[in-house]
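First the structure, in the form of structure tokens, and then the observations on it.
The complex appears here minus one protein chain, its other protein chains still in place.
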Amino acid sequence: MAANPVMDYQTLLDRVHAAVKPLIGAGKVASYIPELAKVSPDHFGIAIVDLQGNVYQAGDAEIPFSIQSISKLFGLTLAFHLEGDSVWSRVGREPSGTPFNSLVQLEQERGKPRNPFINAGALVITDMLLTHHAARGGAENAMIRFIRTLSDKADVGYDRAVAESERLTSHRNAAMANFMKSFGNLNNDVNDVIEAYCRNCAIAMSCVDLARAVTFLANQGAVPWSNEKILDANAAKRINALMLTCGTYDAAGDFAFRVGLPAKSGVGGGIVAVMPGECGICVWSPALEASGNSYAGSVALEMLTSMSGRSIF
Amino acid sequence: MAANPVMDYQTLLDRVHAAVKPLIGAGKVASYIPELAKVSPDHFGIAIVDLQGNVYQAGDAEIPFSIQSISKLFGLTLAFHLEGDSVWSRVGREPSGTPFNSLVQLEQERGKPRNPFINAGALVITDMLLTHHAARGGAENAMIRFIRTLSDKADVGYDRAVAESERLTSHRNAAMANFMKSFGNLNNDVNDVIEAYCRNCAIAMSCVDLARAVTFLANQGAVPWSNEKILDANAAKRINALMLTCGTYDAAGDFAFRVGLPAKSGVGGGIVAVMPGECGICVWSPALEASGNSYAGSVALEMLTSMSGRSIF
Amino acid sequence: MAANPVMDYQTLLDRVHAAVKPLIGAGKVASYIPELAKVSPDHFGIAIVDLQGNVYQAGDAEIPFSIQSISKLFGLTLAFHLEGDSVWSRVGREPSGTPFNSLVQLEQERGKPRNPFINAGALVITDMLLTHHAARGGAENAMIRFIRTLSDKADVGYDRAVAESERLTSHRNAAMANFMKSFGNLNNDVNDVIEAYCRNCAIAMSCVDLARAVTFLANQGAVPWSNEKILDANAAKRINALMLTCGTYDAAGDFAFRVGLPAKSGVGGGIVAVMPGECGICVWSPALEASGNSYAGSVALEMLTSMSGRSIF
Partner (left out) sequence: MAANPVMDYQTLLDRVHAAVKPLIGAGKVASYIPELAKVSPDHFGIAIVDLQGNVYQAGDAEIPFSIQSISKLFGLTLAFHLEGDSVWSRVGREPSGTPFNSLVQLEQERGKPRNPFINAGALVITDMLLTHHAARGGAENAMIRFIRTLSDKADVGYDRAVAESERLTSHRNAAMANFMKSFGNLNNDVNDVIEAYCRNCAIAMSCVDLARAVTFLANQGAVPWSNEKILDANAAKRINALMLTCGTYDAAGDFAFRVGLPAKSGVGGGIVAVMPGECGICVWSPALEASGNSYAGSVALEMLTSMSGRSIF
């Protein structure tokens, strides 16, 4: 991927922002969690953080939003960091080909989720983290602390109202968790896993925070400003590969085709993406397309790679 | 992807060849087509062709083998070249999540195959090409001619014995073709489509030929030595994205995770891969792992990206 | 099942005919075969033949119509008559739970159809009969001859226009036949099987003919007027059981619940039913409900069992 010398990141973001404006608000804000349904569809923010730590932004890039499934990326990273390749004995790494909360596949594959970015997979990862931290004397907030390290921001937290709203509507997640427990692929109490999972989904961060938090994946696994090694280069590359094939629900093929960057989306309307060797990116706009990805957000990323000629392919 | 200055391509191939030797022959040669079952599992060849046209090779890199599903890549490229984005009205671009010849998904999605790299998708592409060429006065060998252009080799042809063997055992492909016809997604006679499809699968090429034939995908869509533009840069990038998410049957996620390069495999034991901006690659070893990809071949590609530190991520 | 002394069959049929009149024509005539789409939805006929051979009828009970899937009952009976229990090595006897022409189940069960009353199962039965008769020196019309024996009517034949129309639109059946051949569960040429199958579906008979043709199933396997033993008592009972659980597509549970008689329906609008120990029944009305059974016909049968207090339960 050759850098395009003609256009700097700020100019790029401004052009993308201008071009995407007519599309902001098109699609549907996630409504199955009442608290999320309250967010206005008219927000749009985008941010880039390069390997020197420089921040470029446009629109509502500093407004915190519910990161939702983007937390699955941090959960997987933390589990991979702590447990290494043993993670893959309990969760696969293939695209699912079906909606993110499907039970069909889980039944066919006897309780082993296809990948860590569908809900079932993230529940297993959450279970691993609970076991790990319980064995080390409590650790309610290990995930929050980890994200603070990655994003270099001390006050990241979760929104209690969203977490509670999430928990009250999580019957399908409870179905999957019980189902995996029936196959022996969940070690902790189902309710504890669901609660931790809902809390992680309810973490609130801005585009700038999130772009910063994923920059280590563009930097061979090391946080650029602290040089802290989160993952080795090989592991970081693998997380990127997983994002590309599984990061955007059952639109991953289409997303790779159109955008061509490793990315992870959430139903709060956020999408993080990685340009290996260059930068971390985050875009946010709450209205979603049918697969659950931000509509304006994914178009913005497509514009960004088309205008800049940058992608991994 | 930064080039690794320490190791040149020839050294890299020699080291990979040496390291993979103990694994050559592990796995199973495809047996459902009698002609393929006759090939010795002990072959191994690998070749790289860079953007200057330089050829690097090791092992049996000049022995022709049956390209099988690698022909799907050339079929899609030709259809995309001729028809552009209208291709996607009849075939999707999502990973299938199920075996390459599954009918279940085809039923759920009412006759529109998930992507052009599963058999059903390739049958639709074949149907498009038949219609296109029939309208222009015959053209039995359009595909062969196209591959000759890409590979700069005048004597590429197909193996009649393999094509016939293939046709006689193609009941499942006939099932899928009839099924798609029942949904209106096949315009030509089913037998004509099957015959053309089997002929394309039976094309015989060597690693060197194939590495050369895919180099345009590493060069923004242009054949390096002739500067002939096969696809525009954007389209070439998209074909690469499709290979990454769908090119290696239902092991695509795992392959992206381990190898990290766009690739397309065939049950003849060949795998082509692309390093954007750098080179085309082909590896061949006939014994397959459970998903239908060459076992030694995919390990060799994993070694190649690990040893060189090169991948798209 | 105690006979209801109050109401004789003729009175019963007249009352059912009067009561069902407002519903005749509701639903949709099968349109996927052009020839069937030409039939007026306003027909309604019903006939009963008791074990003494007495015929009771109302409405259009002597107009021939396309028996379609009712031929599956005769095919199975003939195969069971000729081959006995070895039939069950190639076809199951469980309700399918999915539409009559689904390929999903066939894939899960590796080419062995769920039961002989779904299309896939009937194709296997047709294949058995082809093999059987081919080995005995031709026998194009074995099925026709068999039905003539059962119905005591010399001029039963098939409608060539319907058979041809059927064959031209049988891509999905061709898909299933090829699919089963790929699993080794079809011995004859796919085209030969499809052609024989389409011819059997195109047999034309009236309600009176059909009621007569199934009376042996109410008489422990013997044709009442000739005393010819078609099946032993145990086998006849088993065919009835299969009709009850599998005879009316994926509405079999509902049909058993509402009507409570063994029955086999066809998309031509006919339904045959059996009252063990009492009589054979046939009703016909071309407009179908969503599962492919005659709408007015199934309501008429429900009325018939409710009014008479007769059913097997």
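A, B and C are the chain letters, set down in written order, and residue numbers restart from 1 in every chain.
By our rule, contacts are C-beta pairs under 8 Å (C-beta built on N, C-alpha and C of every residue); 3 or more make two chains touch, one makes a residue touch a chain.
What you are looking at is a predicted structure, and each value in this text was computed from that prediction instead of being measured.
In terms of the touch definition stated at the top, the absent chain reaches A, C within the entire complex. In the complete complex, the hidden chain is touched by one of C:103, C:242, C:271 or C:296, namely C:242.
Checked against the full complex, the one of C:57, C:77 or C:96 touching the unshown chain is C:96.
Residues 102-104, 106-108, 171-172, 174-179, 181-182, 190 of chain A touch the missing chain (whole complex, contact as defined above).
Remark: the residues of chain C touching the chain excluded from display are 1-2, 92-98, 105, 114-115, 233-234, 236-238, 240-242, 244-246, 250-254, 256-258, 260, 262, 276-277, 306, 309, 311-313.
In the analysis below, only the chains that are shown with their structure count from here on.
Fitting chain A to chain C on Cα positions gives a rotation angle of 180°, stated in steps of 5. Between the Cα centres of chain B and chain C there is a gap of 48 Å. Averaged C-alpha coordinates put the centre of chain A at 56 Å from the centre of chain C. A separation of 32 Å divides the Cα centre of chain A from that of chain B.
Multi-chain contact residues of chain C (touching two or more other chains): none found.
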